[in-house]
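Only one protein chain is missing from this complex, and each of the others stays in its spot.
Let's look at subunit A:
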Amino acid sequence: MTTVEEQLLPSKEPVRLIDQDGVLHDHSSYQLPTQQALVDGYVELIKGRRINDQASALVRQGRLAVYPSSHGQEACQVAASMVLADGDWLFPTYRDTVTIVSRGVDPIETLTLLRGDWHSGYDPYARNVAPQSTPLATQLTHAVGVAHAARLKGEDTVVMALCGDGATSEGDFHEALNFAAVFKAPVVFFVQNNGFAISVPLSKQTVAPSIAHKGIGYGVPGERADGNDLAGLLAVLGQAVDKARAGEGPQLVEAHTYRVQAHTNADDATRYRQDDEVTPWLAKDPIKRLEAYLSSAGLLSDDIKRRAEDAATRVAQQLRDGLMPEPSVDPEELFTHLYAVPTPQLAEQAAFLRDELAREEA
């Protein structure tokens, strides 16, 4: 018999099904995902890594204003999308480009925010992906609202709400978990703990035993997983999604991962951490370990490798082709979308800008 408290607390150690050497470990509560899921996930990881590295290169070429990379966190990115059904919702942050693309959103539309031709480029209702949130944790309460609306309508939608370790210090993180718990909203709060909020390490954000432990304060079950083990993440997130869908209320999952690169290309990580802190994490790379496991299990055929490489090449080409040309922008659009019907004052200002542009052209 476990007590209510024990049911809310996370596992003693982060759930890990495949270790950094690619060795399989049994777990009393979680099963290894199917071979098909692991192979599909491997392809997505390779593709996700290529998206990160190609986008970073495009920043250096001046084609993106900035790119907060999830290099090294691809297992979290891929798992967050893979466990969702078509009708479910995803609430991503600015660092979650890979998971958005993995959910099926066009990569060029996904990068609109970072390219700078609009604040968000994709149709949120096409794949049920909310716009990427920049203000930390503010999207988490929206996720609760979407989930609650689904419940009121009798739909079995689950909402996956993403944030990082720094965002768990924000008031909205607390309010979202509390509201979700009180309304029994089917939300999976998925925290990618990558160790840093720009320069500030987790030790300066919280002294809680783990972020997953924060769930108990709201009556939300917390669980933690090795954030670089796709198999463990699929198992833990999959179970959290199932529980939320079954009416058990919100779930909190923390992934222990690491931001191996700087916050963005504009950041200088040497000012706040030593290289030797990064090195051990390179050995824990999510792709290497899955590759090692699939190889040893005889699942990594040349065919699969080719499939992964083709997907990666295709998406990289898509990014270069889509982002190299200068995007066309329309200054009229600055006034079009604020209201269903623009106010008379906005109509006047649009006319002013139109005249100014006409004079410049004349």
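FYI, a contact is a pair of C-beta atoms (placed from the backbone, for glycine too) under 8 Å apart; a residue touches a chain by one contact, two chains touch by 3 or more; residues count from 1.
As a working rule, contacts and distances are computed from a predicted model.
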item: Chain left out of the displayed complex - its UniProt protein name, from "Oxidoreductase", "3-isopropylmalate dehydratase small subunit", "histidine kinase" or "Alpha-ketoacid dehydrogenase subunit beta"; value: "Alpha-ketoacid dehydrogenase subunit beta"
item: Residue among A:146, A:269, A:308 or A:323 touching the omitted chain; value: A:146
item: Touch with the omitted chain, as defined above, among A:15, A:176 or A:197; value: A:176
item: Where the missing chain touches subunit A, by residue; value: 118-120, 123-125, 130-131, 135, 138, 140-150, 152-153, 171-172, 175-176, 178-179, 182, 333, 336-341, 343-345
